[in-house]
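The structure that follows is given in the form of structure tokens.
Only one protein chain is missing; all other protein chains are in place.
Each chain carries a letter (A and B) given by its place in the written order, and its residues are counted from 1.
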Amino acid sequence: MDAALTIPRGVAQVDFQSSYWTGLLFIIALFVGGWQFGVFGLLGTVTATLTAYLLGITKDRVSMGLEGFNGTLIGVGLVLYLGADWMTVALVIGAAVAGSVLTSAMNTVLTPYNLPTFTAPFCVVTTVVVLGAPSFERLWSGAPDLPPPSAADPGTAMSWSDFWRGSFNGVGQVFFQDKWYVGLIFLAGLAVASRLVAAAAFVSSVIGLLVGWWFGAQAADLGAGLYGYNPVLTGIALTGTFVLLSRAGVVYAVIGAATAAGLTAGLTDLFDVLGGHTLTWPFVLVSWVFLAAVPLFSNLRRAP
Amino acid sequence: MDAALTIPRGVAQVDFQSSYWTGLLFIIALFVGGWQFGVFGLLGTVTATLTAYLLGITKDRVSMGLEGFNGTLIGVGLVLYLGADWMTVALVIGAAVAGSVLTSAMNTVLTPYNLPTFTAPFCVVTTVVVLGAPSFERLWSGAPDLPPPSAADPGTAMSWSDFWRGSFNGVGQVFFQDKWYVGLIFLAGLAVASRLVAAAAFVSSVIGLLVGWWFGAQAADLGAGLYGYNPVLTGIALTGTFVLLSRAGVVYAVIGAATAAGLTAGLTDLFDVLGGHTLTWPFVLVSWVFLAAVPLFSNLRRAP
Partner (left out) sequence: MDAALTIPRGVAQVDFQSSYWTGLLFIIALFVGGWQFGVFGLLGTVTATLTAYLLGITKDRVSMGLEGFNGTLIGVGLVLYLGADWMTVALVIGAAVAGSVLTSAMNTVLTPYNLPTFTAPFCVVTTVVVLGAPSFERLWSGAPDLPPPSAADPGTAMSWSDFWRGSFNGVGQVFFQDKWYVGLIFLAGLAVASRLVAAAAFVSSVIGLLVGWWFGAQAADLGAGLYGYNPVLTGIALTGTFVLLSRAGVVYAVIGAATAAGLTAGLTDLFDVLGGHTLTWPFVLVSWVFLAAVPLFSNLRRAP
């Protein structure tokens, strides 16, 4: 029974939570978004957790869900980009195994700096698979065409609907979901774990959206939450999770969330050329930088 | 008063100098190059220095100008690539803040290896901003078109004018300046700090130009100093600044300067595809590699 709880905990760890109630709500949100997201997300979580267990990772990391969450996102991401078929099942299993090995390799390098891997293993594995898939006829045959929302509806004038939907979608896009009520379920899942975390997530989503709007981003992309999900994760990470909560710490988190929104455009343009996707790269890079800098800033402190 | 001197010192640190007289000559050179380079360069320097001060960086790093120089280049670079308007003012402030955080993050990682950040924070921030700017209508609207000099004047036959102008321009291009007399003022600024440094800078600029010419680079690019500025910084770094001055050390610096010229072409082609700019990436990468290798070379020694 306890072993079964590591799976929802793994899903919850995508947003740094270890409550299995949060994870259960997240799983429900994934199934509401589409059965394939739920099924492939669970497949990735189980494969990654099992791989870590078989290779002999310490028990507490496994049971806290820390070995599962990259697998969750690998499953959800690959079914979105490659379609729900048996080749994708095989690929998610292989990619989740690779993600588990990569998680341990990154921990070897990052632990001396007191940095977590975040979702970097997911980002690396998914980027590499998506870059390579077009070379493989049997992987690529079911892949859907996924233009950005602004391709069908260009323009930078943001409507009220873009604004409020985008704010919820920012929370859901962490898991590639673009329906506002799915984002709301994720937010409820966060509130079960901690109201502060839910508030940080929602405010960060709004900050990301407003930064994009101020610079003149495409309104349809803002409405889909594409400028919000990286600030959401960055905001949670820097608000009390890894940085001690303080007035200076909150200002630091706001700057971090805004930076993640700006970086989203840079990386999206880069991956557009290369044939990959933005994923949660902006969050990973900004949060690593903002956390690695803390020890040199005497006005901020790392959370224990 | 002493606080005010940190600003010219910050500008001087682009070329590893801490003399505020050098910095004052550099600021004059920027204004001779164009009012916008002087104004935005100072804006970036002030913002970066202030951010470091507010976050609690140690006093001696701030007063030596070590927290300012990446901000200088961010200001000069962004006004060149995005045009002089109020959105660029806001962006330079935001980018300089991000550059300060990145400087500290990089110091956390690099200090164990006894490596300085060099201008890497400027390179990272400017690259990311320039990649992302086209996605933002209000940032991109004022951006000028900037083809390389060889686009209007192709051909590999170098004239005498290309040669002597290029030699001075190599010194000025560290700050994106392409007029020979601006390069001369920068050289005068270096000579105020140390004649050895000025000599190393000029010789390295000539080495870079000659390597490019020998391999068959475009003459107009050579004349604009585009193959010289990375060797200039690499040459200063390896000649007595971070490597102990010796006969073997000078040979090592010459090889480093030539390598930086070669790498310039590789990175220029890469950024051409990706939509970024070469900046001082070749200098940063070559100098990191050449310095990190020194401890294993028993015939060379790091400067104290």
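What to note about this one:
Convention: a residue touches a chain if its C-beta (ideal position, glycine included) is under 8 Å from a C-beta of that chain, and two chains touch if they have at least 3 such contacts.
Quantities reported herein were computed from a predicted structural model and do not represent experimental measurements.
From the options B:A3, B:L244 or B:V289, the residue with contact to the chain not on display is B:V289.
The chain not shown here is touched by just one of A:A48, A:I74, A:V129 or A:A219, and that residue is A:V129. Within the set B:L42, B:A217 or B:A253, the residue that contacts the chain not displayed is B:A217. Considering the complete assembly, chain B touches the hidden chain via residues 113, 156, 212, 214-218, 255, 258-259, 262-270, 273-274, 288-293, 295-300. Looking at chain A, the residues touching the absent chain are 54-57, 87, 94, 97-98, 101-109, 127-141, 273-275.
The criterion applied here is as follows: only the chains that are shown with their structure count from here on.
Relative orientation of chain A with respect to chain B corresponds to a rotation of 120°, obtained by superposing CA atoms and rounded to a multiple of 5.
Work out the mean CA point of chain A and of chain B, and you get 35 Å between them.
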